[in-house]
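Each remark here refers to the structure printed beneath this line.
For this depiction, one protein chain was excluded, whereas all remaining protein chains were kept in their positions.
When the chains are written out, they are named A and B in that same order, and each has its own residue count from 1.
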Amino acid sequence: MTASDEGLKAAGAGRRETPEEHRSSLLRRSRKWLPGLLLVSPSIAAIGLFVYGLLFWNTRVALSGKHDEVSEYGFDKGRNFVDLWSQPSWPGAVKHALLFTAVFVVGALALGAFLAFLMDKGIRAEAGFRVVYLFPMAVSFIASGVVWRWLMNPAPPQRAVGFNQLFDKLHLGFLSNSWWQHPDWGMAAMALPAIWQMSGYVMALYLAGFRSVPEELREAARVDGASEWKVYRYVVFPQLRPVTLSALIILGHISLKVFDLIMAIAGKQIITYVPAIATYVEIFDRHDPANGATIATYMLVAVAVLVIPYLVWSVRSERTR
Amino acid sequence: MTRVEAPPAAPAWRRLAGGLRGRGGGGAGTSAPGRSSRAVQAVKLAVLLAFVLLFLIPVYVLIVTSFKPLAEADPSSAWSLPSNWSTSGWSTAWDALKPGLENSVKIAVTGSVISAVLGSMNGYVLSKWRFPGADVVFTLFLFGMFIPYQAVMIPLAGLLTDMELAGTIRGLVLAHVVYGIPICTLIFRNYYVTIPDELIEASRVDGAGMLRTYWSVVLPVSAPAFAVTLIWQFTSMWNDFLFAVFLGAPDSWPVTVMLNNTAGSGAVAVQYNQQMAEALLASLPTLLVYLLLGRFFMRGLMAGALKG
Partner (left out) sequence: MRVRAFRRRWTVFAAVAMTGALALSGCGGDDGGGSNDDKSEVEVFSWWTGPGEADGLKAMQADFEKKNPGTKFVNAAIAGGSGTQAKAVLASRLQNRKPPDSFQGHAGAELLDYIKAGQIEPLDDFYQENNLKSVYPQQLLDQITYQGHIYSVPVNIHRSNVLWYNPGILEDAGIDGPPKSIPEFITALKAVKSKTKKVPLSLGAQWTADHLLENVLLGSLGTDGYNALWKPGADWSTPAVTKALNDFGEIMKYTTLEAASTDWQGAAKAVVDGKAAFNIMGDWAYGYFIGDAPNGLGKKLDTDFKFAPAPGTEGTYMWLSDSFTLPKGAPHRAGATAWLKEVSSKEGQDLFNPKKGSIPARKDADKSLYTGYLQTAFEEWNNPQTKLAGSFWHGVNANNKWHTDIDTAIGLFLQNRDVAKLQQGLVTAAKNSGQ
């Protein structure tokens, strides 16, 4: 509850105002908040135009019959949204995105939480560990993709490179696999570099979460005779739900939009086709803006379904506090 | 960091952002009571070390390959150390990437400064000088953080063309700044919420207006939030590929696009030592920022818990 809110409440409560009083109090109140609105208005305008205006415009293109660069926009009654599903590459793109999301989100959450759990009670050289786990965050997929392309090369033993070669040398040949070029499960391998990049971040979130659990709570449980595991199970973990939720949202929305990583490692091949790549191909290779916009709209819907309830809940629960 | 900012029911991002003002970011690891036994410690340490090795594998391959002479740099010998150390890969990489590095510096430095200023003003108003509907505005801002940029790319390219900004550095900076408003606003708002309302009220009672209060009360304590925002925005602008590839042109391409053009999949018979050196070169600025200013970076991550 902020000062200005209190002001508003106070002004609104109590006895009925006369019209004059009402006008003057309105003026007084607006004098209070108007400068603030003015200061934010450039940003409001920018977000209004660049986010909501352009999203609207994009939907407009998606609803049009503009399947090449020359024809007029027209209006196509949403046919593109239906037709897309009969396009040969689209179902695969959706399947790939879902598989990638599942492996990436679960993998990064599990690894991040595990690392944080190991570090929770303080460990020697903790700062050093944190630096190593987190540094992939600072590197772009375009750069790290260069080396991941080598590492995840599926060549068989006689020509093996990358991980397969390493497995061979370590007599772990049974681990050799075709990585992202596996026709069914390739996208699971594609999630590995993403896990590499984001699990440190998840670790940092959880570590902060672990440490915000008051020591007194843990101590109280110990006094009650709880084992260290039970302290975690019944005291610490339940407190981490909000952290898990925000990590889930963050990873989920990154994952539904994955583009750079795949572009850097596999390019535009069907075997790793995902919606973000499909948009690019439709716009630039097929010269079909309407289809590109349709796919982008589907991506938007997927993200919105994930994020809007969370945002509304977050802001509301903060306000009602 | 054992400070508890809010009851557990509070949303995570709000709670985590409280850490901004704390000393150690993600927890400085002061030895907590109830430390586990020595054996358990050793096992934990071993597991953590194993993961360190795993995490560093890509870096190892990048570094050793970048220092190999051309003839030796090949995927089939990725794991061996160079038999002759050579910097030829690095010098050709430098020549190839120099224009892109310059563009990236221009984009990321200007963009992050403008972002921080805007974010600070917005965060101030949305936390301390609220107007009716401020929550709605804030929520609408936040959603802008999550949208897939593909969903604005077609009209954005058209709009920038109409503004005669397509393919220019200014156009890229504009796009980054605008789409950075949500995260920057969030970081500053969450930081300013922790400034006691009484301070603002006192300043008001003294007759100071909104801007005066901002200048004399809020701005002087804003340094940490500025650091976080600058680092965060610098990193994401530096690493951006999507905007650059859709909206850039050869003379405005940042380093990521340049790197992908010479090293991307489908590229020509690349000189692998150069390719790996390029990848390292393109990552060095953000890595340096991260290593040198890592504490701030950590806080940025916490504050940006809503964003990827």
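Just so we're on the same page, a residue touches a chain if its C-beta (ideal position, glycine included) is under 8 Å from a C-beta of that chain, and two chains touch if they have at least 3 such contacts.
Worth saying up front: this structure is predicted, and the values here are computed from it rather than measured.
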Subject >> Visible contact partners (per top-of-document touch definition) of the missing chain >> reply: A, B
Original post:
Given the contact definition stated above, which residue among A:Leu39, A:Ala138, A:Ile249 or A:Ala266 touches the chain not shown here?
Top reply: A:Ala266
Subject >> Residue of B:Leu160, B:Met276 or B:Met298 touching the missing chain in the full complex >> reply: B:Leu160
**OP:** List the residues of subunit B that touch the chain left out of this view.
**Re:** 70-71, 155, 157-164, 166-167, 245-247, 249-250, 260-262, 264-269, 271
Original post:
Of the residues in subunit A, which ones touch the absent chain?
Top reply: 45, 48-49, 52-54, 56-57, 60-61, 64, 66, 68-70, 72-73, 88-89, 92, 149, 152-156, 158-159, 178, 180-181, 183, 266-271, 273, 280-281, 283-288
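One rule holds for everything that comes next: only the chains that are shown with their structure count from here on.
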Original post:
Which whole number of Å gives the spacing of the CA centres of subunit A and subunit B?
Top reply: 15
Original post:
Quick one: in the complex, what on subunit B touches subunit A?
Top reply: 1-6, 8-16, 19, 26-36, 41, 44-45, 47-48, 51-52, 55-58, 61-62, 75-76, 78-79, 118, 121-122, 124-132, 134-135, 137-144, 146-156, 159, 175, 178-179, 181-182, 185, 197, 200-201, 209-211, 235, 238-242, 256, 259-260, 263-266, 275-276, 278-280, 282-283, 286-287, 289-291, 294, 297-298, 301-302, 305-308
